[in-house]
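The complex appears here without one of its protein chains, the remainder shown in place.
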Amino acid sequence: MKLAGYQDRFENARLTRSKSGVLEVALHTNGEILVFNGHTHEQFVDLFHEIGSDTENRVVILTGTGSAFMETICPEGFDFFTPRGYDKIYREGKKILMNILDIEVPMIAAINGPVRLHSEYILLCDIVLATPTTVFQDKPHLESGLVPGDGVNILWPEIIGSVRGRYFLLTRQELPSETAKDWGIVNEILPAGKLLPRAREIAEQLATLPPLTTHYTRVALTQKLRRIIDEGVGYGLALEGISAADVARANRKDP
Amino acid sequence: MKLAGYQDRFENARLTRSKSGVLEVALHTNGEILVFNGHTHEQFVDLFHEIGSDTENRVVILTGTGSAFMETICPEGFDFFTPRGYDKIYREGKKILMNILDIEVPMIAAINGPVRLHSEYILLCDIVLATPTTVFQDKPHLESGLVPGDGVNILWPEIIGSVRGRYFLLTRQELPSETAKDWGIVNEILPAGKLLPRAREIAEQLATLPPLTTHYTRVALTQKLRRIIDEGVGYGLALEGISAADVARANRKDP
Amino acid sequence: MKLAGYQDRFENARLTRSKSGVLEVALHTNGEILVFNGHTHEQFVDLFHEIGSDTENRVVILTGTGSAFMETICPEGFDFFTPRGYDKIYREGKKILMNILDIEVPMIAAINGPVRLHSEYILLCDIVLATPTTVFQDKPHLESGLVPGDGVNILWPEIIGSVRGRYFLLTRQELPSETAKDWGIVNEILPAGKLLPRAREIAEQLATLPPLTTHYTRVALTQKLRRIIDEGVGYGLALEGISAADVARANRKDP
Amino acid sequence: MKLAGYQDRFENARLTRSKSGVLEVALHTNGEILVFNGHTHEQFVDLFHEIGSDTENRVVILTGTGSAFMETICPEGFDFFTPRGYDKIYREGKKILMNILDIEVPMIAAINGPVRLHSEYILLCDIVLATPTTVFQDKPHLESGLVPGDGVNILWPEIIGSVRGRYFLLTRQELPSETAKDWGIVNEILPAGKLLPRAREIAEQLATLPPLTTHYTRVALTQKLRRIIDEGVGYGLALEGISAADVARANRKDP
Amino acid sequence: MKLAGYQDRFENARLTRSKSGVLEVALHTNGEILVFNGHTHEQFVDLFHEIGSDTENRVVILTGTGSAFMETICPEGFDFFTPRGYDKIYREGKKILMNILDIEVPMIAAINGPVRLHSEYILLCDIVLATPTTVFQDKPHLESGLVPGDGVNILWPEIIGSVRGRYFLLTRQELPSETAKDWGIVNEILPAGKLLPRAREIAEQLATLPPLTTHYTRVALTQKLRRIIDEGVGYGLALEGISAADVARANRKDP
Partner (left out) sequence: MKLAGYQDRFENARLTRSKSGVLEVALHTNGEILVFNGHTHEQFVDLFHEIGSDTENRVVILTGTGSAFMETICPEGFDFFTPRGYDKIYREGKKILMNILDIEVPMIAAINGPVRLHSEYILLCDIVLATPTTVFQDKPHLESGLVPGDGVNILWPEIIGSVRGRYFLLTRQELPSETAKDWGIVNEILPAGKLLPRAREIAEQLATLPPLTTHYTRVALTQKLRRIIDEGVGYGLALEGISAADVARANRKDP
């Protein structure tokens, strides 16, 4: 589908594209920091699917809005606690990650501040730029008593090392941008005002390459990620779902 | 089996458990630094099996005793040099690692000093705390002319990187705790007196999570380790065994 | 085959072997810095095959000549732009890497200066020593509009981390030796004059181990690399080939 | 999307759904036997995507129209012979198979006659019913000099056995329905008039199961197929593409 | 542990061992046909563990008692419908299969009649003998609305072919022994009176081989089964558990 067909369809993503095909995707809630909820979860399945289906997108920049990339989650639109309610989360959770990987052009994450959930979206990008205020954490899962099974369980140990990754998730560790750079999940740290300009500079450079080249380079560079995501995310989400059912049950009994 | 059933069965491991289910496993020989030999090898198969089978264990802390975690190996109880003698080592070696992975609750290693053999036990833990005196090395294998094939061959390159891991094993490199932290196999360095307190603090925090959550989080975080251990340790140990037979033969001829 | 049978057969590799079986392989063009072209590509398939087939090689040192390891590529002898021409590159590209892995003794890379192409040869070595002037880059692929699909796409993300590896290739980043050491692809940095002496020192030490031990240790340490290379390089090279055909076509139309 | 939103969108697929959620998909060209071409290839990506996205589909029956399931291919809408033209086929070819696997409900193939191309669509179904006139063959690939790389290379050896599968493809063997049943790719042979009634009978029975049960059963039964398709189809299609470029080149020179 | 230590510990398995080390395991309930329930599920984890740990077992024969191998399941001792109740099934279900594979000597199944549940135990045996009355079916899963996720989902498609295996499970197909032999899951069909004699004959022959040979042959022949079980059973069981929770919930609402 052409950009015009989907550009205005997503309430939580502002899409703009340069002449050379660099698509900028800014996540937001009413033009401010994104608040993640069940509706954005559903919407992002489709968002990444459309981006991946449009061959006129030559490079993609993923960014946030305001002072954080993604920091708060709100229960609206989620039903974590019944099997069928959770099934929707399971379906969407699997599809979001595969749909990001189906965007077969270089992806640049331009992280404008804290990332306290769904950091796995960023780890699937090929290039990660961040501001000094950026902090990584996997906060809501264990805080709500849920298994961190939506892909963070696979990608963090894969990318920062198995022992570091397991510690990060189990202790809800906060990683400042400098540490994140030392550990290889951030490539460059830039002042807020230079974040998008630098992302665009890299993107425009990549957009000068022949289209098959950028396309196949993304494929050649993400083959392993596809496999580990496809193999492991369904299982992780199923375990997360059972833990949610258990939490729900405990709550029902609580009073 | 309940803790009472196995608590006093292991000559080389002191087991204590907090009210909330944090099991502390302190390896030792007569209350001092553990001396690894054929009997401990056999015993640890069973030790980790029992720990993993007892669902009342909510978090496990693995530590040593005295000034080292594991530093010396003694030939007693091992028969490395006949096919059937080595077969016992092969069987036990495979089982120890799978039994550690079958402990499906968070595991914290609290390293109280040098680790010069069986460092792979530690790399299978989810959180690694160490003292400043901790040093990692894979010493006895090449020293005795044996292939380092018992799992270190898989886990070190996996966790510190392929080139670093191969160098570490081939040169019998010593990694001080600071380097180990830089390379992502130690999460925190603590003075000796704070090692266990900190391990317990983290453990007790994890023990407040719902039991299915900690259980499934361990599963979700170790899926890849299970696969690479199950695929690779049998082969590594078989090659180590052939190298042992060759060394034995050379020795027979020597004089 | 005995060394004498292949020692003088390779125009671009000087081979010498110590009494204890340490084979030194110095790549060169007329005794100077190697210029990579289609003939060296073809020749290296055979070179690594012979080295791997000769069981008298106990340890292998791979080095360059002059002020760079490998810096320039010259189109001579390559036909990147027809399907059958590219097929030769595809065949050879797959074999070179598997033939390096079929050298089942410890391999030490002694990097004497910049490596701007075929850095994957080095990443398959077990120990990597480098001079301060060493710089890593994957330059010619994207410069010529080609997919970096010859193995660098697999090995860089594997060894320095997925996000770092993808950035490195997509931005043609230059990694000075210090960064390379920090990121785990160089084990030691040595002044030019000490590079080969140190490589030989390590090699001679390894050569004192029993032959089956060094042989099986290499096998035990490279099992994973074999799998990821065997699975991924053919596909990467096929994609690179299609990108080459596209570049060729664009060029034909250009004027 | 609800059925009404996509039911009439596909020129080559008639969609009807029973009250209980059994979706019947009849492929056709103007109400007659389907003639496969570049437009159907493009269309089927979307067709299977929509079916998989609509959670009201509880079971899917895939069938053909007239006396054959799929027998002829027509070059219209395909550009096999330029890199960018082929790239479209490569993209679509990968997506079609993954989109079929993303239909996470039981799929029943009701084969109404010969299948001489794209038999892999059928092998991804869970239940296969066929008429006595059904014949399986992989005809157009080698007939046109192209590598059979679109998934048949993976699925036939997987399902009928490696030696049988390779022979089948290399010799363009014709498998009558009885042999297909003996070899395990057809479950039941039925007279033409009973084909759809039987498919519906099984489908309606499955539709009485709880929706999560049929959903997760499909997932549990196709995990391996997802992996082998995801790993192998891109590579197979890339090789097919290079063979197409070679054929094109040979043809250009022919006269 | 020596046989004497566990021989009389299992209420539902009669164990006898010949002088040469052939262990016969006859499953039963009070000396009659086994009735599977939550207690047998728990017991079998331990049963197979003990058998696998006793190196004096040289070959194992697994059989049933009376006119069926395993035909009926009874809810006693199972709590399928709460997360924590199901967790016990999930833990045990994973362990039973791995414990069977940890029996690293040849296993012979001597099937004395219908197998309508847990047929996966048999498929993990190396040799399968059956009586003419033997019938295979996976009955209780879909009958109770549960996902067949305990390993049958992996092993049936693996062994009888993907399309056959999926049909078998989805339609609760009954496979008579002759079909089972044609499809490669039964090696020999024998009259009831000759079943055990023939099993013993083969077993005693195998027991004459050197112990390392039978041990390593089992390992070499089951490497792939270990991997697919370890990778897939946890996920299958997690999905089955969610389907159970959904069934429970539907039941709660029913009246």
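Brief remarks on what is shown
When the chains are written out, they are named A, B, C, D and E in that same order, and each has its own residue count from 1.
Criterion: a residue touches a chain if its C-beta (ideal position, glycine included) is under 8 Å from a C-beta of that chain, and two chains touch if they have at least 3 such contacts.
These figures come from a predicted structure and were not determined experimentally.
Contacts of the undisplayed chain with visible chains (whole complex): B, C, D, E. Of the candidate positions C:11, C:56, C:178 or C:230, contact with the hidden chain is made by C:230.
In the complete complex, the hidden chain is touched by one of E:33, E:123 or E:196, namely E:123.
Among B:24, B:71, B:138 or B:246, the one in contact with the hidden chain is B:246. Although one chain is not displayed, its contacts with chain E can still be listed: residues 106, 123, 125-128, 158-160, 183-187, 202, 205-206, 209-210, 212-213, 216-217, 219-225. The chain not displayed touches chain C at residues 55, 83-84, 87, 91, 95, 98, 102, 104, 211-212, 215, 219, 223, 226-227, 230-231, 234.
Although one chain is not displayed, its contacts with chain B can still be listed: residues 82-84, 86-87, 231, 234-235, 238-239, 241-243, 245-246, 249.
The rule we apply is simple: only the chains that are shown with their structure count from here on.
When the CA atoms of chain A are superposed on chain D, the rotation angle comes to 180 degrees (nearest 5). The chain with its CA mean position farthest from that of chain B is D.
On a Cα centroid basis, the chain most remote from chain E in this structure is C. Of all chains displayed, A has the C-alpha centre closest to the centre of the whole protein C-alpha set.
Chain C and chain E have Cα centroids lying 50 Å from one another. For the pair chain C and chain D, the distance between C-alpha centroids works out to 42 Å.
Of all residues in chain A, those touching 2 or more other chains are 83-84, 87, 158, 160, 183, 212, 219, 223, 231, 234-235, 239, 242-243, 246, listed in ascending order. Inter-chain contacts, as defined above, occur between A-B, A-C, A-D, A-E, B-C, B-E, C-D, D-E.
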